[in-house]
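Below, a portion of the complex is reproduced, with chain positions unchanged.
As written, the chains take the letters A, B, C and D, and residue 1 is the first residue of each chain.
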Amino acid sequence: ACGGGESEQAGGGGTDEVTVGVIPIVDVAPIYLGQQQGFFAERDIELTLETSQGGAAIVPGVASGQFDFGFSNMTSLLTAQTQDLPLQVTGAGVATTGDVDDDFGAIVAPAGSGIDDASDLSGRSVAVNTLNNIGDTTVRHTVEQAGGDPSDIEFVELGFPDMPAAVQEGRVDAAWMVEPFVTIATDQDAEIVASNFAATHEELAVAAYFTSTELAESDPNLVDRFTEAMNASLDYAQDNPEQAREILGSYTDIDSATAESLTLPEWPTEINEESVQLLADLAVEHGLVESEPDVQALLP
Amino acid sequence: MSTLETASESPPQDTTMDNDAPTTPLLDVTGLRKVFAGANRAVEALQDLTFTVSRGELMCLVGPSGCGKTTLLRCVSGLLAPTTGAVTLNGAPVTEPPRGMAVVFQEYGRSLFPWLTAWQNVELPLKEKKVPRGERKRLVTEALDAVGLTESRDAHPWELSGGMQQRVAIARAVAYEPQVLLMDEPFAAVDAQTRGELEDLVRALWQRLGVTVLFVTHDIDEAVYLGQRVVVLSASPTVVLDDVPITLPDERDQITTRSLPQFAELRAAIYELVQHAKNGYRPQPDTEHPS
Amino acid sequence: MTAIAWGRKLAIAAGLPAVLVGIWWLATAGSTSVYWPPLSTVLETFAPTWLEGRLTSDVLPSLLRLAAGYALALALGTALGTVIGSWPTVRALTEPALEFFRAIPPPVLVPIFILFAGIGDGMKILVIMVGSVWPILLNTVEGVRSIDEVLRDTARCYRFRRRTRLVQLVLRGASPRIVTGARQALSIAIILMVISEMFAATNGLGFSIVQFQRSFAIPQMWSGIILLGLIGVALSLIFRACEARVLAWYQGQRAAQR
Amino acid sequence: MSVATATRTPQAGARRRVPDSVLGLAGLAGVAVLFELVPRVGLVDERYLPPASVTATALAELVSDAAFWQALTSTLLGWALGLAIATVAGVVLGIVIGSVPALRAATNSTIEFLRPIPSVALIPLAVLLFGADLRSTLILVVYASFWQVLVQVLYGVADVDPVARDTARSYRFSALSQVRTVIWPTALPYVMTGFRLAAAVALILEITGELIIGSPGLGNAIATAQSSGAVATMYALVVVTGLLGVGVNVLVRRTERRVLRWHPSVRREVAA
């Protein structure tokens, strides 16, 4: 399964075995759907999906050629780029719905906590899943735009699964989470304060599929076929949300009621370059990176 | 070598053992039987032992190697539960080590605390007995002096020779001023000269404090020299072969006592008994002496 | 000890590390791999990364939590181990339950700790304690179980009081094994210090390393790992000094030429 | 503390008729009851720490799922392999290093340097070398559990009785025989403890590795359950790992009772 470099050309009649590192969350529903619908097989790709807990394992895996492709959030990719990791984005992954009232990622606070909008977050503690990443930069940006002062927010690192409990028990004042935890938390009397993705940019590209520069150069044909299949999958998921909800049950343990009611993200095939540049600027502004990421070089 | 001259200053004795008339037997061993049941072998170490020891008596135990002397002492001291039979001390059954008892173990090396110096090893039981500091210091000094270890008081057991370790164990028991003293071949590792001195030490202690002593030894001369009575055990499975009263005068002395003709007689008699025991002789029911 | 003897000791202690560092240096000298930066680069980043502020803002809090967690583990492990080792019945009763908890990875237990202890230092100290208590506990149990019988009998004969028996017989008798466990627990505690800072942390040595790792600042990450190792060495030196005091009798006995 | 009295007196012998396994089960049952009560009485919210009965239901669902057994098998395989490698390496190196004082002195600082490096920090390296397959997790498992065995063996070797050692030397036992007949039996109780520690650490690392790297197994299942908010399923999986630990310990104790029959710790409890 490993070693994209060795994969034969499709013209040779063989099938390419491709391993993709993904995180078992709602965001990657399209690739599972695409696999199910045969979009990859049609293009002579035999897909193996490996789940990891986060970008920490996927990015090195792709960079070292152990995964052929990977899925990661944009800020991680930008950071990796400034550290000269040889990565190349192949296509869109997931994007905000652009609807500040109904997005798949949101800042949530206990009901009656006095936090009514983003500006109230100044001086409070907010949980994010990883510090110095897409979560806290977009939250900061959102607070700033709402007229609050983001500099004295105390960000606390906490896994998404632990957030609903932490919010309810008052361990933190608010938490930034994604689906299905937004739904789980709001079911438990928490309220959405703001939608940081949508508020940051209405077409914010949250995550993307990527590969190593080496594979991109040595086997452009494979990369193209993968991207095509991926785009077909994204379109299919976008058009068939019910099937997307259904497939969640195959690779996650989300219970069906939650799967029915959670907010699905957008799955466009185009990456909004402007939003990526904005993320890059925010990364620089908040000190996540030391040098300006080269957005042009990273994106396809 | 001093002989603990300060007898009169010894602290008031523990009262648990003084509530009986002096003639009653202090220790009563009845039908004692002990079987060690291991995984692959069961050994009947003691078959049926019955004897009594009066208060203030000095009794010696001899018997062939492996006959069960140590086992008997461990039952008497309450360290080992007999299979059947009973040990009664002062009217009360012994189920755990009674108060006011000191034991010198045959495995002297292992009975010393390796993390304590010779001095601390002797002192620890006195601390437990709540002997006041000054008194304690005196007792420890005297005991170590009596066994000739004044100079090695700050050595750890593993810095001492075998005989010195054994003498630390003896000093510990002596300093404790017990009412009952059980000694399991306590002089096995010391030279002839020291041995004689230690024998006199035990007799002095016994006379001074009125201690009841059970003394296991392999040296028949020693048994005769020390004891008021010598109990001879048979080979395993063990019964009492004979109980020989030692009719020597109470004032004993290494040179004169040992050269008494009576001493030689007793010695020879007991030697013969042990030889019998060794060769498997067992008393028939209602038979008293071997031919 | 003479200067020469000290020099020899130092040479022996530093010999192998020097060779290994040399190999590392040579192997990575011309490295272009992102993950295996040249050792020179790692060392260059060491001072700016750690000595300019992080020492007090990250390393110190970590060490304090480590100390608290380790101390608790030591106290709990020895106490519990003594009780369990002394009574076979207690051991039979508790062992499966303890083994049950022992097998659960601390990262999985963290959510439960958060429920009970919040997300502050308390939780992290708890993680360190729960993870590092096991070697101490297990070794204490085994140490107490294997105390020499003649010594036990001696203590019983002289009717040692509970306290004396506990201190002079049980604890000291088991101390060689307790120390073995404590030694082992020390490095586990350091590991858990890092792991605990992967959850709900805002500062700390482990937190910094994880941050470097996530932001692909690989030389900095390596310098953090080196710092961890150095802390390990330093703590083990302190540990050995304590061990030499506590176990002087044991080491003397084992080395005794008899 | 009446340390030894309990087993010696005949009355106590009669009292201790209850077999150890029953007592052990009672202990486990106690834990289960505790975990039923704590959420039920509202000490914590049931949604975050489901009562034991709810977890048990989830567990029942799990065991009827083939994927669970697959995950369990691959976890057990990785764990056993890693543990075996670590134990053998730890024992061999421990005995070699422990019985050669010069080696011990020379390696000491290096060992102390390497031991506290968290396996978790090695994850990127492991992934880099072997990707997300079994071997990455294996490296972590071996690395972490190796030290457990090594340190115990080092201390065990140092525990050899000087008189026993001298006996072997005076009869000119070869180095290998000395290891086999003196050092190994002395170190065996330590090896047992080391193995028990390593077994748990290996299991922990196997599962953590699966959790973070994503190689197949129980850990991966836990990660999936966690990121889906399926709390009861997650705790059911945690219970499974705990039970694995209990199982391992039962095996070790059995072995111990056989091979350490001569040791004071065992013979006192078995015989007396």
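In this section, a residue touches a chain if its C-beta (ideal position, glycine included) is under 8 Å from a C-beta of that chain, and two chains touch if they have at least 3 such contacts.
What you are looking at is a predicted structure, and each value in this text was computed from that prediction instead of being measured.
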item: Overall composition (this structure file), stated as a label formula; value: A x1, B x2, C x1, D x1
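Keep this in mind: only the chains that are shown with their structure count from here on.
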item: Pair of chains whose C-beta contact count is the highest in the structure; value: C-D
item: Most distant chain from chain D, judged by the mean position of its C-alpha atoms; value: B
item: Computed distance of Cα centres, chain B from chain A, in Å; value: 84
item: Intercentroid distance (Cα basis), chain D paired with chain A, Å; value: 38
item: Where chain B touches two or more other chains, by residue; value: 79, 96
item: Sequence positions of chain D contacting 2 or more other chains; value: 5, 45, 48, 124, 128, 211, 234
item: Chain B to chain C touching residues, read off their complex; value: 74, 77, 79, 96-97, 99, 101-103, 105, 107, 110-111, 113-116, 124-125, 127-128, 156, 158-159, 176
item: Touching residues on chain A, where the partner in the complex is chain D; value: 1-2, 19, 21, 23-25, 50-54, 56-57, 60-61, 63-64, 66-67, 159-161, 164-165, 168-169, 180-181, 184, 188, 251-255, 258
item: Parts of chain A lying in touch with chain C, wherever the complex brings them together; value: 55-56, 59-60, 63-64, 76, 79-80, 83-86, 127, 130-133, 154-159, 161-162, 165-166, 169, 171-172, 288-289
